[in-house]
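What follows is one structure encoded as structure tokens, with my remarks underneath.
All protein chains of the complex are present and in place, except for one that has been dropped.
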Amino acid sequence: MTVEFDQMAEPALPTPKRETPARRFVRRLLSQPVAVASVVVLTLIFLVAVFAPVLAPEDPNATNLTATLLDPGEEGHLLGTDHLGRDVLSRLIFAGRVSLLAATQAVVVGALIGIPPALVGGYIGGRLDWLFMRSADSLLACPPLILAITVIGILGPGLTNAMIAVGIIFAPRFARMTRGAVLSVREETFVEAAKSMGLSQTRILWKHILPHVLSPIIVTGTVLAGMAMIIEAGLSFIGLGVQVPQASWGSMLSTAYRFIAVAPTLILWPGIAVVITVLATNLLGDAIRDALGRERRPTS
Amino acid sequence: MSTSRPPEELRVSGLQVEVATRRGWTPIVQGVDLHVQAGEIHGIVGESGSGKSLTALAIMGLLQSESHARVTGGTVEMGGTDLLSLSRRKLRRWQGNRLAMVFQEPMTSLNPAFTIGDQIAETMRYHLEVSRAEAWERAVELLNEVGIPDARTHARDYPHQYSGGMRQRVMLAIALACEPSLLIADEPTTALDVTVQAQILELISSLVERHEMGVIFITHDLAVVASVCDRVTVMYAGQVVESGRVSEVIGSPQHPYTAGLLASVPGTREAPLSWIRGAPPLPNDMPDGCRFHPRCEHALPECRAGDIPLVAVGSGRVSRCILTQGLDLKGRK
Partner (left out) sequence: MEQSHSAGRPGNGGDGGAGRWQSPRRSTASMSLTRVAANRVWASVPIIVVVTLVVFSIPYFIPGDPALTIAGPNATVQDVERIRTDLGFDEPLVGQYLGWLSRSLRFDLGQSYIIGRDVGTMIAERMEVTLSLALLSTAFAALVGVPLGIAAAVRIGSVRDRVAVVGASLGVAIPNYWLAAVLVTYLAVKLRWFPAAGYVRIGEDVVQWARHLVLPTVSLGAIAAAEITRQMRGRLAETLALDYVRTARMKGLPAHLIIGKHALKNAAIPVVTALGLQLTIVLGGSVIVEQIFGMAGLGELAITAVQARDIPVIQGIVLLTTVVAIGANLVVDIITSYLDPRVSIS
């Protein structure tokens, strides 16, 4: 049982099969039932949006003034009709497209504005970093919706402008995340190793730092996508987002609210749609964060 | 300020602890017996996973609030009371009072938001009938006793101003505050520098002399056991495999695992460094018969058959090996 040092002993335990980080991430992600559920839900929502023309029972814009404000279930309208006799379910499906697209727009804009300066600033440091961070801080200091409507005030109402506004709200959040990740990775030894091998700054940034920065960005992006839906719906609710004749879940909420006295159920559907989608993105974001997290220290 | 309590012994019998794993509740600590007298430093030595820390936590009563470990059998007797049978509320009157514990990580074991004096006094103010001023006085005395210089001033310090060794001294002061009969030290020096280790070990020895308490000293390092403990219990895979006086166990071990541990302690340059081949079994995957037999070079077919009991191999000595008498195991000085 005691072995002399110069004898090579075989390890008693079998070595585990090599697992790439990507595989490990997917395995950990899928091991959480909540994550699986949110992925399923989001995929369904996405598919419904993509196949809207096929899935919607009726033309969302077809008015029928003899069948206005019908209750759910009446005359074959699963969710009823609105004040112009349009089928609510079909409108819901098509509006979903708009809302989803808009949310994605906002996240992309936010990432494009927020990440590059943070990458550069975080890596280089100094005055540039300070300047970027003060700007980000001041954007963050402003109440989000107020900032959004100000930007819309400058650019004019409209869905794209509204999403640019939301993107501007998101940019400093992306920037903070990115900078934090860059700072934590900057001091790692493998970056020093790369530097000592003479790699250029850009190459280091691109190949070594960016992958580590990617994880918090993905988590942030997922969660912000949900927030984007809520803000977009809010802006459309007050008429500053989506403009007639387009409809998003937010504008449907606004219409429904106008007729709340006579058709109190109208307001439920777009709201529930938003809640489910946002809930799914939030839970997915949490699950991704957990799946990407560091290995816990083994308890001895 | 003495609590004038008669010295109490600790008697642990048949302790069983289970841990929650993915496959359900798995027994880790099985049938551990322990006897610690006042004034005795009793070492528990074993590898990671041997169950020594769990045993300590179980004795201390800290597994009650855990959701991933639970005591499923045995008794922990002190002063005529089985601590395991006490309600949570009654047990709390013992914790910090008649038995206390110091942990392995001094850097994180103190609350950064309160002064060290306050953290020592807190125990006394809760358990004993003392005023704030009295408790503070006693805290200063204790800091002095554990070797913090200029104790009165430094009692107002915050933990983050202190090094690991100093914080461990503070932990000892906290543990001693109510004059416990039993002190459990779970690898108190493992996280410290070697020089500081020696200081803390010496401190513990002197404290035992002065306070007439029993100490359970948990470590994976036999050298520490040799230098500071009176008696030692060797644990492997959740069981006690050997127990006895330190001089005897180390001088002539009666279990192959103990001998293996002794042989792997670095000695002089002439002696070849060795280690025990293999690794301890996983809790879900215990070997039949003797748990050590897959790694034992003396193993015989009989070792695989049935549970191996602890047998007496001398006065106050036990060993869990059926071949003990026939083996000639090498010890150390």
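Labels A and B are assigned to the chains in the order they are written; within every chain, residues are numbered from 1.
One rule holds in what follows: contacts are C-beta pairs under 8 Å (C-beta built on N, C-alpha and C of every residue); 3 or more make two chains touch, one makes a residue touch a chain.
Predicted model only: the values in this text are computed from it and were never measured.
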{"item": "Full-complex contact with the absent chain, from B:I41, B:L54 or B:M101", "value": "B:M101"}
{"item": "Sole residue of A:L44, A:A62, A:L214 or A:V275 that reaches the chain not shown, by the stated touch rule", "value": "A:V275"}
{"item": "Residue in contact with the excluded chain [from B:P6, B:P149, B:P266 or B:P301]", "value": "B:P149"}
{"item": "In subunit B, positions touching the absent partner", "value": "60, 62, 65, 67, 91-97, 100-101, 103, 105, 108-115, 117-118, 122-123, 126-127, 149, 156-158, 160-164, 166, 171, 174"}
{"item": "Hidden partner chain, residues of subunit A it touches", "value": "134-135, 137-138, 141-150, 152-154, 157, 226, 230, 233-234, 237-240, 253, 256-257, 260-261, 264, 267-268, 271, 274-276, 278-279, 282-283"}
